[in-house]
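With one protein chain withheld, the remaining protein chains of the complex are depicted in position.
Here is chain A:
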Amino acid sequence: MRDIDVSVITDAIEKMCINANRHLPQDMQAGIKACRACEDGPIACTILDQIIDNFQTADKENVPICQDTGMACIFLEVGQEVHFTGGALYDAVNEGVRRGYTKGYLRKSVEADPIRRGNTGDNTPAMITVDIVPGDKVKITVAPKGFGSENMSALRMFKPSAGLQGIKDFILETVEKAGPNPCPPIVVGVGIGGNFDHVALAAKKALLRPIDSHNPDPYYAALEDEMLEKINELGIGPQGFGGRTTAVGVNIETLPTHIAGMPCAVNISCHVTRHETEVI
């Protein structure tokens, strides 16, 4: 057993919320620059230059990359040997988000009630996902997620007969429908399999993976490459003004599923795809 005081979690999350919102991860920076190098649309080149200028400005001046500092999506991989002390884990996570969003001058974008609305004033509650894993460590990932892109995401319960083609068409259709709204160039997180709820989580987790990585299964790694190419043939381009760079990455995560189904979720993210990880 390893005792971890939850205040350690609070402190880490406070710091990570601020950093994730100010410094775009290296994989995204490199991915956008690589797309700029092979862009052939004139307006698209100008826009990509400004997008690069923007994340470099945020880096240098230590300010938020985007004004939508998102809902704080917090993923915890908790080793089963860990024993939390000093308070409730979820309270500690929310306290970290509260402090980070307040001290870091980040936007508070969370409404207390989905229909009756009303801003909670401190960006809590966080969207928390906990996985129990072997070991005595805690891996924390903070991924602030904006809603311009979240709103363009989609989930469909396919019959198995729809096959691979059905999945491919659905991914392209979702990106096409999203058009300029999710601030392209986008990152596309795809979940396939599982059931209704787990497939959505798989798509969200796909967005946590660096865009220069591949699914370990060569079949899905090839599908990631194929879909990225097909998406970039749509011509939507940066900001939807036309161009090659519609997406900078496609990540696919899969799960075993039921004999009667083939769920698929497409979680769209933007050129400000933020994630920061720390192991305690």
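Please note the rule applied: contacts are C-beta pairs under 8 Å (C-beta built on N, C-alpha and C of every residue); 3 or more make two chains touch, one makes a residue touch a chain; residues count from 1.
Basically, contacts and distances are computed from a predicted model.
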**Complete:** From the options "Putative hemin transport system permease protein HrtB", "succinate dehydrogenase", "Fe-S-containing hydro-lyase" or "ABC transporter ATP-binding protein", the chain left out of the display has the UniProt protein name "Fe-S-containing hydro-lyase"
**Item:** Residue touching the undisplayed chain, where the options are A:35, A:183 or A:250
**Value:** A:183
**Message:** Tell me which of A:26, A:80, A:119 or A:195 is the one touching the absent chain.
**Reply:** A:119
**Request:** Write down which of A:35, A:76 or A:106 is the residue touching the left-out chain.
**Result:** A:106
**Request:** Identify the residue among A:26, A:85 or A:151 that touches the chain left out of the display.
**Result:** A:151
**Asked** If you put the missing chain back, which residues of chain A would it touch?
**Response** 40-47, 50-51, 53-55, 57-58, 61, 63-69, 105-109, 117, 119, 121, 146, 148, 151, 179-181, 183, 235-237, 239-244, 270-272
